[in-house]
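What follows is one structure encoded as structure tokens, with my remarks underneath.
What you see is the complex with one protein chain gone and the rest in place.
Just so it is clear, A, B and C label the chains in written order, and each chain counts residues from 1 on its own.
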Amino acid sequence: MNDSTLQSIAPDLVPANYLSVANNARTNRDKQIRILLEKKLPGHGWDNATIEYFVNELALMDSNNFLNRCGVGEREGRVVCELVQRRHYNFAHGIGRSGNLTDAQPKAAGSTILNNLTNALILDLIREAGIGSCRKALLVPMATGMAVMLTLLALKAERPQSRYVLWSRIDQQSCFKSIQSSGLIPVVIDTVPVEERDDTVLGTDLGAFRDKITELGASNVCCVLSTTSCFAPRTCDNIIELAKLCQESDIPHVVNNAYGLQSTYLTHQLEQANKHGRVDAFIQSTDKNLLVPVGGAIVAAFDREIVEHVSKLYPGRASSSQSLDVLMTLLSLGKTGYKNLVVERKELHQNLLKRMIAIAEKFGESVISGRNPISIALTLKSFGSDQQMIGSMLHRRGVSGCRVVTGTEEKSIAGVKFKAWGSHRDLETVPYLTASAALGMSRKEIDGFIDKLDQVLDERRVKAQ
Amino acid sequence: MNDSTLQSIAPDLVPANYLSVANNARTNRDKQIRILLEKKLPGHGWDNATIEYFVNELALMDSNNFLNRCGVGEREGRVVCELVQRRHYNFAHGIGRSGNLTDAQPKAAGSTILNNLTNALILDLIREAGIGSCRKALLVPMATGMAVMLTLLALKAERPQSRYVLWSRIDQQSCFKSIQSSGLIPVVIDTVPVEERDDTVLGTDLGAFRDKITELGASNVCCVLSTTSCFAPRTCDNIIELAKLCQESDIPHVVNNAYGLQSTYLTHQLEQANKHGRVDAFIQSTDKNLLVPVGGAIVAAFDREIVEHVSKLYPGRASSSQSLDVLMTLLSLGKTGYKNLVVERKELHQNLLKRMIAIAEKFGESVISGRNPISIALTLKSFGSDQQMIGSMLHRRGVSGCRVVTGTEEKSIAGVKFKAWGSHRDLETVPYLTASAALGMSRKEIDGFIDKLDQVLDERRVKAQ
Amino acid sequence: MNDSTLQSIAPDLVPANYLSVANNARTNRDKQIRILLEKKLPGHGWDNATIEYFVNELALMDSNNFLNRCGVGEREGRVVCELVQRRHYNFAHGIGRSGNLTDAQPKAAGSTILNNLTNALILDLIREAGIGSCRKALLVPMATGMAVMLTLLALKAERPQSRYVLWSRIDQQSCFKSIQSSGLIPVVIDTVPVEERDDTVLGTDLGAFRDKITELGASNVCCVLSTTSCFAPRTCDNIIELAKLCQESDIPHVVNNAYGLQSTYLTHQLEQANKHGRVDAFIQSTDKNLLVPVGGAIVAAFDREIVEHVSKLYPGRASSSQSLDVLMTLLSLGKTGYKNLVVERKELHQNLLKRMIAIAEKFGESVISGRNPISIALTLKSFGSDQQMIGSMLHRRGVSGCRVVTGTEEKSIAGVKFKAWGSHRDLETVPYLTASAALGMSRKEIDGFIDKLDQVLDERRVKAQ
Partner (left out) sequence: MNDSTLQSIAPDLVPANYLSVANNARTNRDKQIRILLEKKLPGHGWDNATIEYFVNELALMDSNNFLNRCGVGEREGRVVCELVQRRHYNFAHGIGRSGNLTDAQPKAAGSTILNNLTNALILDLIREAGIGSCRKALLVPMATGMAVMLTLLALKAERPQSRYVLWSRIDQQSCFKSIQSSGLIPVVIDTVPVEERDDTVLGTDLGAFRDKITELGASNVCCVLSTTSCFAPRTCDNIIELAKLCQESDIPHVVNNAYGLQSTYLTHQLEQANKHGRVDAFIQSTDKNLLVPVGGAIVAAFDREIVEHVSKLYPGRASSSQSLDVLMTLLSLGKTGYKNLVVERKELHQNLLKRMIAIAEKFGESVISGRNPISIALTLKSFGSDQQMIGSMLHRRGVSGCRVVTGTEEKSIAGVKFKAWGSHRDLETVPYLTASAALGMSRKEIDGFIDKLDQVLDERRVKAQ
């Protein structure tokens, strides 16, 4: 309602003094919105009513919601199913224009604000999360793998000669596929054992990177692709040293920070890597870091240009559904809410680690964790060839996300063969399972998991004897 | 959003010229709201987005939605279940105060507007529907029976000596019960046969009313209670003559117009009754006339006082859920939408009548309809004692609302005995079934009913032979 | 989905083993529903998805949602506004039939279950809340005042001779009005000072009750109407002794337990009153005790008959909106959730009391609380004639529900005069304000209130000097 409409409400509908109190409350609410429009993440989360009020106001600024709309184009944001319209809060125009993913849309002022504001809040969040030097963030409505691919295509366009992506091996398909889909040639650098906190974990083979660059020629390398967050016993790549190497060699460096925003340890690595070397872009998923449905990723950088290049590369419009999810989530959490989630996760990780160590001691196994801040591995040496059975027993008991690695599987992806798939290097390894304490986990889930793990191992142990 | 907040949106969020187009659309939308706030039913229905936008703005004017609320009372509109809060659009304070159902609430400016505005729109609608002399309407969050009771209690308070309610019999329990629940004594005046459009239907026994008033003494009669909408072969009471009689005798006259707002014939009777005699109040349900869920009724009158008396009699607050339903429905329909519903219903009634006459001819039965604008009776003389079977066969085939009257049942309600229950008078009658063309019916429903009726009668006819 | 439909899903839509895991989860969910259908309040609250799943299944059992519905009645549950339909989860038929508020509806199996189940869960909750002997509870879709009135009408119908209601004065209009609206004559029994925990509060004048019964004759008294929850310095009526007196005198006893379900002290009083004497019915609001929007009340009793009488008295159908609110709220809370709310409230009351005592000491005033478990009074003796100003200053600062009593006002309700209105007895009293720690309050609200109270008193104190 316009101010004057509100003030014109007749006294036989409501007495003036009651209206005045309501108007004060309205002004109060607007103060929050003003702060937000200065592109600052709210300190404290908003209530649902205020979030929806703001989102609705934005939607009404789009032409598909104008009362006397008169559309003679081929794309007018018409939505025929009332349920669909409702769940999108009457947004229909998506984001961007054919020229650029971040271009303002003449038909959709509200969607334009939605998109720009969301990117601004994400930038604020990334800085708060520990990457204070970050300068630009772009939400893309596609999952991490596609976002990595798009970033590679943008780099390739700038280095048209280059053909190779040097990739510190991590056994997760979509990362590897993103290189192949981009038409570039993946060069796999196997991990090597490194010592972290009395554990032998798997990390970056810096020497092999250096050798490979020399071998291929720096100008033929499109970029180095490293990873932060990963399954133990894989640990965060040594991105600080890789960043130095890339700076020296004048090679772009892309970091797959898939679910790393939730860990202050990993964000610190990124900040330091940029300080001491070269990080062109780092990419993370919105579902894992911001607890929204799967489908979005954030391309972020310490320099505006690369992100703008990505946004210009994107051909055509895109869904604004992910922007809306992220905006509403950030408004509902505020800085405090997000920080609390991060702190809780850290505590739960400590708890999970402690209890997995106890399980390991009981069964004569060991835990491999190192500095991996999220994932923990538990060896299954003494369970014969029963590991997969352990996995499926846990699954049937309702445990999801527990990953069993036998260390002996082979996998071929698009013609490239990986030995010991799952273990991040070609050498055979002891079998193990992994469990993670990821953002949004509850203590109840840890309790349930440990109980069930204990039962299942007990049961298999008896069988094995 | 306040105007100044909107105008302060930075150009890096959206270019000024796009914002300006959006602002024009906002002004445009506000024009509709301004007209509404002048208490006028919109000419054309609003779209859902605008309805919700307006309703949300109202809700945010209630103190339970203030950001820094600080409630130390015993009733602060707190809602603990998020689903409940959502479905009430964050309204929680209900309507009215302990003193009066229409009093403004200091804690709830939005609810106050919601309630007053809804009553104003209902008044506008009633006038449009044909009762142009109506002066006041009050939505009460209780069904018709309770609303009649409350009206009787209000009249009784003004005529403390009076004890009787003279009631033109209609065989529908809740109306009769409303008299008894109010503590008054119902005096049943059986209907008599009257001729309407070549049919013999059942109508008002004016002579009996006159005699009864003389017998009991006018001052002992609290009021006459007549009915407009009813099941054929009962027809609308002769409310014009009853109104004259009431005026002569100085007795209040309450009309149960349960679902009569949907028929221009019945609203015309009401308007004329008031013109030529006395009608103190007429009561109608919101579910049947406005197609909202069961639970509300409208007490309307040609004089403000009686309605205000009813609203003052009501002890305490009440639900605003019915006000919200009616407001949203009226906004979505507008005058045009409601009129279209009324016209369609009339056409469907003609269609149903024509087709039931055809069925009657086929089976050697007859249709009794008279001037009843909604309900139609079909005799079942030739089906032996099978009538109830016909009813349950139709029910099993998915026909609802078809009422079979055997004409031989007896019923006792709170000590009062009714012979031939269902037929509106004590004399035995031929068996029949009734079907109605009520507001919101679809042509498809008539088609389905006629098909199934034909099948069932065919089947019983064969059996009967 | 029917079981067989689910099991028939083809493997090219989803592999059989994944479907099987999903089916196990479905069975798991159904176990919760089965327990509920045994009319037991869940131990722990349900998640929103399960609540809506269950509510939707119920709604689809009503004929207005049948796919091939064919309605030829005058009331077919048609809802024309999609927004209204949605917010009622497609329920439209309300509860009850013309004969009885708790009758099953042939057209609406789902609404019937909804209503019966809700009443059963409320009974379970009341017992859990401390009134273990309760035998029947009925949710009526009207606020407390109307529910009291309906109960009085039911009693009056059983005692047709009786004319008086003996009422222990409490200065809250709707309770008094409910007596008048029922057509009975209120006999006001002023409160008297009683000692509780070193405070002099206002309580029941048992002697006056006894005298009045003798004076009027027990058979002329329809009932005694007492109150539990109230504003300090009024305290809970001595309902145990009143119950004994009612039993001796053979007079019904109705207890207005408006917001008493939230206090174990008050529920204990009710349980004991029934044990040692006579309590026919006790009535409480749903908004204050169950944190739903205003509009419902619970009529409960230690004997099924009186409640059934009330449900039969109600003429016609009624809204099921309140049943739905209460059902969803109880499912979302579970026993544990409700108990937690009750415990938190008690702690917050202790906190509020402690801090108001500190304020009183600072300003040389005193706190009057006694055994009132919810409301606290703070005298304002030393603020001259400024008390109302204090009230409105607090209001402007966003404090709602803080009630200032000057002790010198007169009020006339429907011809009956009350001196010192607000103070529960005719004698003038010191001025004071009251604040309550009611269910659902937050610690933040207490902090805000105490801060603002301190500021306001400081400011007025300076002015007064």
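Simple rule for what comes next: contacts are C-beta pairs under 8 Å (C-beta built on N, C-alpha and C of every residue); 3 or more make two chains touch, one makes a residue touch a chain.
Predicted, not measured: the structure shown is a model, and the values here were computed from it.
Listed residues A:78, A:197 or A:275: the one in touch with the omitted chain is A:78. From the options A:133, A:247 or A:332, the residue with contact to the chain not on display is A:332. Shown as candidates are A:116, A:204, A:274 or A:321; the residue that touches the absent chain is A:321. One chain of the complex is left out; on chain A, the residues touching it are 48, 51-52, 63, 66, 68-84, 87-89, 91-95, 98-99, 106-107, 141-146, 148-149, 153, 156-157, 172-175, 177-178, 180-183, 229, 231, 258-259, 285, 287-288, 290-296, 313-322, 324-325, 328-329, 332-333, 341, 352, 374-375, 395, 397-403, 435-441, 445-446, 448-449, 452. Those residues of chain C that touch the chain absent from the view are 1-5, 8-10, 12-15, 18-19, 21-22, 25-30, 32-34, 37-39, 47-50, 52-54, 56-57, 59-63, 65-68, 82, 85-86, 90, 104-106, 109-110, 112-113, 116-117, 120.
Operating definition for what follows: only the chains that are shown with their structure count from here on.
A centroid comparison over C-alpha atoms places A as the chain most distant from chain C.
Spacing of chain B relative to chain C, judged by their CA centroids, is 29 angstrom. Averaging C-alpha coordinates per chain places the centre of chain A 56 Å away from that of chain B. In chain A, the residues that reach two or more other chains under the touch definition are 21, 82.
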